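One structure, pasted below without further comment.
Note that this is a trimmed complex: some chains were dropped, and none of the rest were shifted.
Residue numbering begins at 1 within each chain, and the chains themselves are lettered A and B in the order written.
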Amino acid sequence: MIVVLKPNPNQAQLDNLVDWLKKHEITVHTSNGASQVLLGLVGDTSVLDIDLIKALDIVEDVKRIQEPYKAANRKFHPLDTVIDINGVKVGGGHFAMIAGPCSIETEEQIIEVARAVKAAGANLLRGGAFKPRTSPYSFQGLRGQGLKLLLEAKKDTGLPVVTEIMDLSQLDLFEDVDVIQVGARNMQNFELLKALGHVDKPVLLKRGLANTYQELLMSAEYIMSGGNEKVMLCERGIRSFETYTRNILDIGAVPVLHKLSHLPVIIDPSHATGMSWMVPTMALGAAAAGADGLIIEVHNDPAHAWCDGPQSLTPEAFAELAPKVKALRKLVVDNAQD
Amino acid sequence: MIVVLKPNPNQAQLDNLVDWLKKHEITVHTSNGASQVLLGLVGDTSVLDIDLIKALDIVEDVKRIQEPYKAANRKFHPLDTVIDINGVKVGGGHFAMIAGPCSIETEEQIIEVARAVKAAGANLLRGGAFKPRTSPYSFQGLRGQGLKLLLEAKKDTGLPVVTEIMDLSQLDLFEDVDVIQVGARNMQNFELLKALGHVDKPVLLKRGLANTYQELLMSAEYIMSGGNEKVMLCERGIRSFETYTRNILDIGAVPVLHKLSHLPVIIDPSHATGMSWMVPTMALGAAAAGADGLIIEVHNDPAHAWCDGPQSLTPEAFAELAPKVKALRKLVVDNAQD
């Protein structure tokens, strides 16, 4: 961390700052220029509150050199994290092919889709029971009943299941769920993240619509600093000035998050684009960029889906896509596993 | 709502759609062009799921004409809503001057600030007990203990208090709080919004960093459709490509939200800019644009504040600003009340 002092700083205040930093076990290197003095802080600066230092009278600016996240930081954990979801591995060359409907609707629907996506090559089943909807007048999901149906489909197919939690009061219902998803709108629901830090289950953490890579990693850090290191990061589109697609899928998140962190990176082309005709193309693009997994909406009858029909693939379209993804990964991903 | 059909739509499917719309008490007007057919839907289209219609094979596009919010919509409630907060009125010409520290730190601090802002012209006291922080390593607020100190300051000064809730499990602690604040990161925490719909207290709902006016009004609608119509909207800066200021304060939100809705609109220049030297200027700009209130961070010792010191005014600076706001409102706001 670099502290840029204002010209001619008050010496007593400067001494106070240096003493305070030393108490936090930070070594201070002073660099006296003609018109400005810089302090170089060396040590574990992640514990320092940057805003506190910025607020001091003698300080003009503070610039971070080190990242403020530790548990999620590749610098301290050079090897890829591999997460084991009841036998399905994700990360370090292992690929998560997560598929299923936006909303769980009926037992027949979820079981039919689950069987179809398993046959086509999915190794994890997704399905929404608690649905975050912009409008209070839209369908809010089958909630507890939906979770039961999802677990029926798990039993039927053997696929581990991924589903979204919307509030920490729902946590008890997730006992038999394999992966807990945190939605984009809850990425900075810090009370929920803290609670998930004490759960022994993988968490699929979606990036918020306008959140930076660093904020995503800080939210992962909330979970990891509580003791739960099984976090998968998920890019699902960011908000921009363009309105033709629902969001812009930031495929660059894959190499960037791989560089900054050791956690697996999953891409959600369905929510990012909001249109099924774009999903296969963007799925291939994400896989070619080295994503550790895809989460794709598949519905047996998209035109009558209870929500987000326009972005769902048919089982047939998914069955055409999945083997292409596999073949492409063999070609471009160095450590791709079967 | 306008439904644009694809060329040569299947007649049986079109009949099905029209029948389904009639069941929802929607009247359908068909407009046959040379190359396209349009359906104009008349009735309460807020109950229709636009995505569902878009997913149909015969539909090319759907465009909303009516807003999807009702309770918050000025079309159905032409008069300004005036909210009474234990005697302090907000909206319809009545101005909320909300001030106080970012974080409640000690009894002395909160009482000293409360007395100072009251003397300077504040009519509501703000102070944070539960603090949403990007980093798990930053100060998280005094939480329950902080609420107690805030209520001490309320007793001491008589100022009604505004403070943020971060999770619905905290609701019981807010019994003596006058206004419950929902932070920007929780604007679409729908479970929390639903719970607040059943509370008999005003809610200060902050706009998310990258949320549209319509999404903000839909979140207000979550609260109002539950029965609690005392919602104040708050603009606190939106995220953009510019990094010099923390966010961009969208003062245009004042006239737009006033046009679309009857709810009061409060502006938070402290969080929007993140720098105290900009706060008075932006506060004056917001007041000149007709805001129904300001929420401003004031700290007796900003350089040693436990959080967000850089954006806090001193009590002296606030005392200089408050009368200017009042004088300016008399000049430009037609129905400005004392």
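Methods note: a contact is a pair of C-beta atoms (placed from the backbone, for glycine too) under 8 Å apart; a residue touches a chain by one contact, two chains touch by 3 or more.
As the structure is a prediction and not an experimental result, all values here were calculated from the model.
Sequence-identical chains in the complete complex of this entry number 4, based on the file rather than the 2 shown.
Convention: only the chains that are shown with their structure count from here on.
If you lay the C-alpha trace of subunit A over that of subunit B, the rotation comes to 180 degrees, to the nearest 5. Separating the centre of subunit A from that of subunit B, both taken as means of CA atoms, is a distance of 27 Å.
Considering their complex, residues 46-47, 49, 51-52, 54-57, 68, 132-140, 166-169, 185-186, 188-192, 194, 209-210, 215, 218, 221-222, 225-226, 239, 302-310 of subunit B touch subunit A.
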